[in-house]
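Removed from the display is one protein chain of the complex; every other protein chain stays in position.
Per-chain residue numbering starts at 1, and chain names A and B are given in the order in which the chains are listed.
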Amino acid sequence: MSSVSLERLRKRYRDVDVVSDVDLHIAEGELVVLLGPSGCGKTTTLRMIAGLVQPTAGHVRIGGEAVDHLPPRSRNIGMVFQDYALFPNMPVRENIAFGLEERWVAQERVGPRVDAMLALIRMQAFAGRYPAELSGGQQQRVALARALAYEPRVLLMDEPLGALDQRLREDMQREVARIQKSLAITTVFVTHDQQEAMVLADRIVVMNAGRIEQVGTPEQLYAAPQSLFIADFVGRTNRMPGEARECSNGVVRVMLRNGCEISAKAAGAVRAGDAVVCTIRPEKLRIGPVEGHRGNTLPVTMRRRSFLGSSVDLAVDDAVGAEMLVRLAASAAEVPASGDHVLAVFSLDDCLCFRSPAA
Amino acid sequence: MLSVTGRVIPPAHRAYDAALLLAFIGSALLFLVPQFFFIRQSLLANIAPGIVGDTMSLDNYRTIIADSFYLGVFLRTIVLSAVSVAFGLLLAFPTAYLLARIGSRLVRWLIVLLLISSFVSVVVKVLGLTLLLGTDGPVVRVLRALSLGFWDVRLLHNDASVAIGLVQYTLPLMVMILFGVIQNVPASLEEAAIVHGASDWRAFRRVLLPMLWPGTLAAALISFNMNMGAFTSAVLLGGGRVLTVPIMIQRKIILETDYPNAAALSLLLTLTVILVNIAALKLRPHAVMSARGG
Partner (left out) sequence: MRISAKQVVIVAGALFSYAFLLVPLAIVIGASFEDSASVYFRFPPEKWSLRWYRELPVKYWHGLGLSCLIALAAAAASTLIGGLAAIGIAKGSLGRSPLLETFFRMPLQVPFVVTGIAFLQFYYLLFDAWRVPLIGSYLGFVLAHLFFCIPYAAGAVGSVITGDLTRIENAGRIAGATEWRVFRRLTLPALKPGLFSGFFYAFIVSFGDVPVSVFLSTGGAVPLPVEIFQTLQFDFDPAVLSISSIVVVLSTFFIVFVQRVIGLDLILPGARR
């Protein structure tokens, strides 16, 4: 297994930098997820690691050596594509054997290796089938087996689970994680689904408009997002726009647009008079009155409840009619009825204040 | 309301059936009637130029088949057509690949150029070729200058020039067909092959070519059929030295006014084409594959 290093990577198409200033080091055996909305440059970055796209500037190192001059086939990488890209004219067995044969592995060793891969993805019975006869999930597994058959140094995955339905997707996420951990193979996984990223990643790289916004473990990104974009993109959050009144020792006093005054933790530099947006996660909100509560309160009106099994989501409107989401444990005490006026309470520690992005 | 096959069909289909019937009747008359009389002609004897006998027999056919001269001409026609198809494919592949994969706005104009080239009748292209390859044309003059032609280079009036003319005739169509076929093969398949270790050539041979094969066969057959029936290039570029079946047919009509034998030759030519097409079907793989699995 090898580490992957991206140094000052840049890709320019016509007059636009689709990827700029990407610096990243991925350790051996790590599963890193490139996360971001469509067009953020994550797929282009992945393809530069693969060698399918030539960087305009910067270097890609695999295992410490620069591979920029090497064509994809010489980089010893495996790749799973968004549309699986299984070879339709070959049965499953031949698809998996493809990489081995192209590397001139001795005939005697190809067979057992393919069998081992089939066992890994639990599809021994399908060895002779053609891709057209397989379901989406099955094709996905074959694509994975094909990519891993020749023991590459790095595994690249380009939104491979996008076309699967929810249940299958979650199953496959677990499958991918299991296989990755058992082989301890360095993996770069691209997705726009933050849920998927949280489940799979050792570390998440959030990208936006061609740049890296933040790198961190799922916990770090969730609890300490460095920008409003990340707070919003990773996990759900409530946005409360307002104006900063005073700021001292990292605590900001904010007058919200809905007329309430709250205290929040400053995320980054905030000065009095700035237009700001405060965020609070739905599960950090409680419905008051709460005994001995000294934190922030917001008067809200209850609208709808959604029972999700382990939790209950409450859609509420604040004083100016903006919708907010409160998430309570299923075992929570009574849930207010629609139309009730209640108090939403939360603590200063859970509330982040960001300067408003330039309008 | 039941149909011939016993399925229940909604009333709308009657309109479509009527459309088909109309088209079928018109086409059947057009396709079959002249051919019927034509076949009949070939069974009659040619008594004198323009005069035709009354009794039907297969004599015309027997004469042709028994004559090794005719067989030689047939062979030559088939070989010329096949060789032209081969060269055409060799040129059409990279061109169609470029058009399909390059993904820039240039493609539109490249296709426009291709369409212009097929719009302009083959006679014009042959005219250009005649001037280009003629004994005082630029190519010969360049060759002479390079002393490659200190013997008298004749670029025209031989099999090669006819083959070139045939390729001119069919190349644009082949490119267009292959262009459509290649577009239907996702680029990710080629990328997958390359990432997994295949060289460009191996990726082509093991992945791309098998997927392109049915389309390539179709393009090859269409071009072959066109070549077998073409005589413009053969007459003008062959200069009387290259004899193909279409030329023979033309001569029988224009010079000898021998309709029955011309008809017989024509039918044998058509039969040959049909036989080659049927034989080529054997080359078609049985598995029907879609580029996107499932």
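Assume a residue touches a chain if its C-beta (ideal position, glycine included) is under 8 Å from a C-beta of that chain, and two chains touch if they have at least 3 such contacts.
Keep in mind that what you see is a predicted model, and the values were worked out from it rather than measured.
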Of the candidates B:Ala66, B:Leu113 or B:Leu146, the residue in contact with the absent chain is B:Leu113
Touch rule applied to chain B and the missing chain gives residues 3-5, 7, 9, 11-24, 26-27, 30-31, 33-35, 37-38, 41, 90-95, 97-99, 107-108, 110-132, 134-138, 167-168, 171-172, 175-176, 179-180, 183, 200-201, 222, 225-226, 228-232, 235-236, 246, 249-250, 253, 259, 262-263, 266-267, 269-270, 273-274, 277
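As a working rule, only the chains that are shown with their structure count from here on.
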Between chain A and chain B, the Cα-mean centres are separated in Å by 55
Listed in rising order, the residues of chain B that touch chain A in the complex are 186, 188-189, 191-199, 202, 206-207, 210-211, 287, 289-294
Listed in rising order, the residues of chain A that touch chain B in the complex are 50-52, 71-73, 77-79, 81-89, 98-99, 102-103, 130-136, 139, 146-147, 150
